[in-house]
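FYI, not all chains are in this one, though none of them got moved.
Chain naming follows the written order as A, B and C, and within any one chain the residues start at number 1.
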Amino acid sequence: MANWQWFHKWGSPRWFYQFSGRLLPWLAIPALLLLVGGCVWGLAFVPADFKQGNSFRIIYIHVPAAAVAMGGYMLMATAAAVHLIWRMKLAAIVMKSAAPIGAALTFLALLTGAVWGKPTWGTWWVWDARITSVLILFFLYLGLIALHQAFENRDAAARACAVLAIVGAVNIPIIYWSVEWWYSLHQPASIKFVGESTIHPTMLRPLMATLSGMYLFFGWVLLLFVRAEIIEREKNTRWVQALVSDK
Amino acid sequence: MGTGAVMFAVLRRDLQAALRRGSEWSNPLLFFLMVCSLFPLGIGPERQQLAVLAPGIIWVVALLASMMATDGLFRGDYDDATLEQLLLSPLPLYPLVLAKTFGHWLVSGLPLSLLSPLLATILQLPSEGLAVLMVSLLLGTAVLSFIGAIGAALTVGLRKGGLLLSLIVLPLYIPVLIFGSAAVKSAIDGMAYLPPLAVLAALLMAALALAPLAIGGALRISVDQ
Amino acid sequence: MSLSPPDLKLHNLYSERDERVLFAGLSLSVSAGDVVQLAGPNGSGKTTLLKILAGLSSRYEGDIYWRGENLITRREDFRQHSLYLGHGSGIKAQLTALENLRWSCAVRGQQVADADLHRALTKVGLGEFIQQPCYSLSAGQQRRVNLARLFCCPAQLWLLDEPFTAIDQRGVAEIEQWICDFADNGGMVLLTTHHPLSLPRPLRRIELGGGS
């Protein structure tokens, strides 16, 4: 029983609210530093690419956004499983909060990719395997958000979405694999991603900075969403009212 | 209370109910988006090929999205028996039905038309067609809403609406589909696109004048079973 | 008032369903102040009769007169002055009680001030639940939202199909009181119910036969 203590503590919204309050600055400051620093570094100090000119610099947003969007889904599915198995309310809140952030980042990846595609490929959009996968990921996020909205009842919404998130997580590898296969079946000769390995170390270092910055940023925004949701849900409890009257 | 005020009240409740659940206006949109992106997966990613098909695909899918949204137009009211209240109103049915159908277009056809340029880009539609696509969809989805409403009214008393509706309504949709996609294709090919658009506008006028009568009659029949 | 000709008159009404006769030769006069209970076992055609009167069903033979003229020619006037509360819930689940009531009045062409709507809802015991979406109300509470229409939509004839369904005992007594008050003021009521009614005024029972 004793080693379950931490679990119950984490499950308590009140405790989590107080704990996360202390955590916030430790996420926010490095996140902003890394993101802003990485971007400035990438935009101002990295030499232009000999093939793509300056347009490649969008990579410093594009790649982190795409990577974190993927990771966000997995986090959401994990929270969903925790909620279904242990009935942990906090997990439901995390799941619900992660969805719009993940969807926004996916959208950002799509948008930056499209903006990048225009100068590089001469078109906003191509049906490349990776791009298609990201689009489907976006749909998965949207479906989840729509399902959550459709429920009038919060608990039922959380549990239904948890089932869907897990079903989606089981499907993601299948989807990726099938889209990859679909693309290689068609083999359009004209357009391909440049091999990832060719990226120059001087370009890579700022990318690493913005990538880790994006992860921290995700964590920070997630905490903000979760905290807002906790306050909303517990608005009638004594501790929240005390909190409000203190301010 | 004048007819205008009553129409406004009907419209207002429907919009309120639609916005409160959000899904009512966002879902046809997302459906449109998703099904359009299914096609490249089924057909293949080649750009040239997609560009040729884009007007047809977008129009067919817009038609399906509009049709699926139409299914719920009177069903909710029938199930909760507010439809009875509407039919027992001492006012003429024409403006009431008109308001309901217009409200439905506002939350289904309108957002869909506004989103269409995005989809057109994804499907590699040449940019000359974008404006005409949007206009043709604005006119066309309004006609579709009115035709669909007739079907919805006829099937509302039956348990399984969805597919039956599509069977009744699809043949009537066909002229809209033909002129709508023809307008877009003409615009891309640099030909005159105004004639098909004018036909769509004429269809809309006819639907505005006649459809509410048919809808009202169909509703009375559906309730009396 | 009882000397005036009846407002609503059914003459030799006949209706069948699947070749089973529900009622035949049914005649009935309703004048101001009358309360008529349609009684009869399950499946005897009470709902059917009410729907015919309301104008939702045309599966009948015989004549119905409204204020001396055939109902078919006076539908509009009849709709103006009658109020039908059917089996169904009659409310949109995602709207609040207030919004529902406002709409119900509007489709009758009546613009009712919010204060009046409030009063009606308070009268049916929903004072606290006015701003709550109706899906979160219990069976009886939803029924009460529908009943609130009785106080917002002026009418001379109430057609009530099982108004007491899902209503608790105090509620039943209240509704009976409303019916009395309405009849005292010259209203007419036709209602179906399996409840034994205890009204402090004369009540006519029409027994529909047959059924299971």
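As a working rule, a contact is a pair of C-beta atoms (placed from the backbone, for glycine too) under 8 Å apart; a residue touches a chain by one contact, two chains touch by 3 or more.
Being a predicted model, the structure only gives us computed values, none of them experimental.
**Q** Taking the shown chains as one copy of each kind, please give their copy numbers in the entire complex.
**A** For the whole structure file, chain stoichiometry equals A x1, B x2, C x2.
Note that in this section only the chains that are shown with their structure count from here on.
**Q** What topology does the chain touch graph have (line, ring, star, complete, other)?
**A** If you draw each chain as a dot and join those that touch, every dot ends up joined to every other.
**Q** Where's the contact count highest, between which chains?
**A** Chains joined by the most C-beta contact pairs: B-C.
**Q** Kindly work out which chain lies most centrally, taking the average of its C-alpha atoms as its position.
**A** B
**Q** Between chain B and chain C, what distance separates the C-alpha centroids? Give it in angstrom.
**A** Averaging C-alpha atoms per chain gives centres 37 Å apart.
**Q** When the centre of a chain is set as the mean of its C-alpha atoms, what distance in Å lies between chain A and chain C?
**A** Between these chains, centre-to-centre, one finds 56 Å.
**Q** Residues of chain C that touch two or more other chains: which are they?
**A** If we look for residues of chain C contacting two or more partner chains, we find 94, 133.
**Q** In chain B, what residues contact two or more other chains?
**A** 21
**Q** Would you tell me which residues of chain A are touching chain B in their complex?
**A** By the definition above, chain A touches chain B via 123-128, 132, 135, 139, 142-143, 146, 149-150, 179, 182-183, 186, 188, 190.
**Q** What residues on chain C touch chain A, complex-wise?
**A** For chain C paired with chain A, touching residues are 94, 133, 135-136.
**Q** Report the residues of chain B in contact with chain A in the complex, numbered from low to high.
**A** For this pair, the touching residues of chain B are 21-23, 26-27, 30, 33-34, 37, 40-41, 44-47, 50, 121-122, 124.
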